[in-house]
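Of the protein chains in this complex, one is absent; all others appear in place.
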Amino acid sequence: MPYDQQRILARAAREIEPGQIVNLGIGLPSQLFNYIPDEAQVLVHSENGILGGRPCHPDEAIDYDMIDAGGAYITTCPGASLFDSSMSFAMIRRGRVDVTFMGAFEVDEVGNLANWKIPGKFSPGIGGAMELAQKVRRLVIMCSHNDKHGNPKILHRCRLPLTAPRCVSRIITDKAVMDVTPQGLEVVDIAEGLSIEELRAATEASLIIDASRVGSY
Amino acid sequence: MPYDQQRILARAAREIEPGQIVNLGIGLPSQLFNYIPDEAQVLVHSENGILGGRPCHPDEAIDYDMIDAGGAYITTCPGASLFDSSMSFAMIRRGRVDVTFMGAFEVDEVGNLANWKIPGKFSPGIGGAMELAQKVRRLVIMCSHNDKHGNPKILHRCRLPLTAPRCVSRIITDKAVMDVTPQGLEVVDIAEGLSIEELRAATEASLIIDASRVGSY
Amino acid sequence: MTRLAQKLTTVEAAIARIPSGATLMVGGFGSPGTPFALLDELLAQGQDGLTLIKNDANEPGIGISRLIEAGRVSRLITSHIGLNRVAIEEMNEGRLSVEIYPQGILAEKIRCAGAGHYGFLTDIGLETDIGMPRREIECEGRNWALEPALRADFALVHAGLSDRYGNLIYNGTAANFNPLMAMAADEVIAQSFQVEEPGALSPTTVHTPCAFVSYLVQVPMSSSEQGRRAHAV
Partner (left out) sequence: MTRLAQKLTTVEAAIARIPSGATLMVGGFGSPGTPFALLDELLAQGQDGLTLIKNDANEPGIGISRLIEAGRVSRLITSHIGLNRVAIEEMNEGRLSVEIYPQGILAEKIRCAGAGHYGFLTDIGLETDIGMPRREIECEGRNWALEPALRADFALVHAGLSDRYGNLIYNGTAANFNPLMAMAADEVIAQSFQVEEPGALSPTTVHTPCAFVSYLVQVPMSSSEQGRRAHAV
C-alpha cells in the first residue's frame, strides 16, 4: 500500500514561512520545491553550493552546471548566490539555515534521527545529513509512518545508527504530525479519517494526545 | 649618514625572476614595485588581498578601495585577482609566494630575523610579517648594514624578539649581499669601493668570504 | 535570522541594537572596507565598554580611532596598529588593552568561528614569543599551537554593492576581513554604497551570501571620505 505523499507534502509546505532559508533533503523533501510560491521569497539552500535554487520549468534551457544536492537540474531565483562547499556548510553549522526537511528510517521519542545507514544492508555514506541534522535550527522529518512491511518507524528509541541525537523538532507522516517536546512526542494533527486508536496502533513510540487540541490535515 | 637605498633596490630587483609571485614588505621593499618591468609578468602579492597589484601612475584615476598592505594606492596588472584575508594568508602558508622582501632590525648567522618589536620602545603589532617570514620559500632581507648610530645589524645572534627563526635566505644591505648557509653567512657581493676589512669591521656576524668569488654591485 | 524582506533599515535603528559592553568585529584593512558610517553612528549613540576586533586601528581621527579617542573602547584585538600613534599611546598608557595576533592567524580565528568550529592547530609563531600563552598539542610527533575560534556579538561590515536581501560584493581590496567577520558574528550589520533589488547581482559574483547578513543600511559614498584622505598621503 503506497502511503499518501501528497498529504505529507501539503502539510510540510505549511511549515515554511515567507523570507526563510530552507534546505530540502533528497527524496520526498526535494519535492517541496514545487510547493513554495514565488511570492514567499523563500531561498532554498543546497549543500553543493547554492542559496536560492528553484526547479527548471520543462521549457527552460538547462544549464548543465546547475544541480541541487539530489542531482536534479535547477536554476536560480532572484537573490541567489553560488559558492563552494566550505561556505555552504559554514552556513549550516552557523545556524544560518532556518529549517531543513529530511526523510527518515527511524525517529524516536527524544528526537533522535536515523536516516543514513542500515548496517550490512545500506551504507552509501553520510553526505550532508549529519551536519544538517545537528546544526539547523529546525529539523522537520517527512516520512511514511510505517515501512513497507507495516512496521512502525516512529519508535520508542532508534535502533539504527543515529544521524544525530535529539535533533528533530517535528515529524510529518501520512498518519500524523508530531512535535518532539521535553515530555515526549506530542500529536499536533492526525490525518483525516484516522482515529486516535488507529494512530496509536501504528506507532511504537508513546504519543501524547490531547484530543481537544489535535487538528487534522 | 643616509645609507645607499638605491644600491639595495637595484641589487634586490635582480632577485626577481620573470613569472614569479612576489611579496613586498612595508618601507624600502615596497619601492621594488618600481623596479619590476611589465614584461617580466611578475605578480605582486599584498597581504590585504590582492595578487597582481602595481603602482598607480601619477596621472591615473585613483580607486580608493585599492591599496597595498602599506596603505599606498595601487591598481591591478593583467592576471590580477582580489580576495579576502584568509585566502591571502592561505597562499602564504601554503608556499605559493615565491619570494618575499622585508626590512630588518636584526638578522643573524643562522638566518634568524627580528623586525617587529623593540621591547619598551616599539611594538605596533605583528601584521603579516611572522607568517611571511616563516612560510615563504625565499626570504630576502633589505636593510641598512648598520643602524643610524653605526651599530651592526648583521649579528652573531639576534637579541630582539624574533619574527621567525632560521627563515632568511639572503641579506642585501648597502655594504654587502650575504647568503645564509649551513656554514654561516657567506658573502656573495661587496658594495663597490668597500674593502673586505671595512665590511668585516661593520659587521658583528662572522662572514665567510672567498675573495676570488665575491662580486660587486 | 532576520527575514529576507526585513533587512533593509536605517543606520540609527541598526546601530541601536548594539548595547554597551558588546564585542564587535569591524571590517577593513586600513580604510578600504571600513564601515565608516556605522562607526560614526556608534560614536554618536554613545555605547561604551566595547571590545573591538579589527585588523588595525585605522588612522587618527577616523574610523575606530574616533571610538578609541573618545574612550569608548576597553579592549582591541588586532594585528597591527602601526599607522595609529594615538592607539599606540593609549596602549602604552594602559588605557586601552590590546591583544595582538599575526594577521593571518587573526583572519583564521575569525573564519574558524564563521565555519562553526572550536579552533584549529597551527605551527605559526611556535618558536617565537607572540606575547600570548598558547596551549600546545602534540600530533604525529610535533607540537602545534591551538588557536580557539574568535566570535563576536556583532560584525560591522562594508560592501560596495549589495541587494536588498543582503547579498554583498566587495570592491577592490575592501574585502579583506569583511567576509570572514560576516560569518563569525551572531548579528551582522552591513553598510553598502549601492542597494539593488534581488536578481540584480550575478550569483557567482556574490562574496557574502545574504544568509550571513542580519541588517543592511544604505550609506552615501561621502561617508568614506575621511578614509580616502587618510590614505592619500
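Letters are used for the chains, namely A, B and C, taken in the order the chains are written, and counting of residues starts over at 1 for each.
Keep in mind that, in the parts below, contacts are C-beta pairs under 8 Å (C-beta built on N, C-alpha and C of every residue); 3 or more make two chains touch, one makes a residue touch a chain.
Computed from a predicted model, the values in this text were never measured in an experiment.
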Point to revise | For the chain not depicted, the shown chains it touches | key: A, B, C
Review point. Taking the entire complex into account, which one of B:Leu82, B:Leu155 or B:Ile172 touches the absent chain?
Key: B:Leu82
**Study point:** Which of C:Tyr101, C:Tyr170, C:Phe193 or C:Phe212 contacts the chain that the document leaves out
**Key:** C:Tyr170
Revision key, fill the gap. Missing-chain contact among A:Ile92, A:Val107, A:Ile190 or A:Leu207 belongs to A:Ile92
**Study point:** Residue of C:Ala22, C:Leu121 or C:Ala200 touching the missing chain in the full complex
**Key:** C:Leu121
Check your understanding: List the subunit B residues touching the unshown chain?
Key -> 17-21, 41, 43, 45, 50-52, 76, 78-83, 86-87, 89-94, 96-98, 135
Practice item. By the contact definition given up top, give the residues of subunit A that touch the hidden chain. Key: 46-50, 62-69, 71-73, 82-86, 88-89, 92-93, 123-131, 134-135, 161-165
**Study point:** Positions on subunit C where the hidden chain makes contact
**Key:** 108, 112, 115-123, 137, 139, 144, 146, 148, 169-172, 175, 204-205, 207
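Here, only the chains that are shown with their structure count from here on.
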Study note, to complete from the structure: Top of the farthest list for subunit C, CA-centroid basis, is A
Point to revise | Distance from the mean Cα position of subunit B to that of subunit A, given in whole angstrom | key: 57
Practice item. Take the average of all CA coordinates in subunit A, do the same for subunit C, and state the distance between these two points in whole angstrom. Key: 36
**Study point:** Where subunit C touches two or more other chains at once, by residue number
**Key:** none
Point to revise | Multi-partner residues of subunit A (at least 2 other chains) | key: none
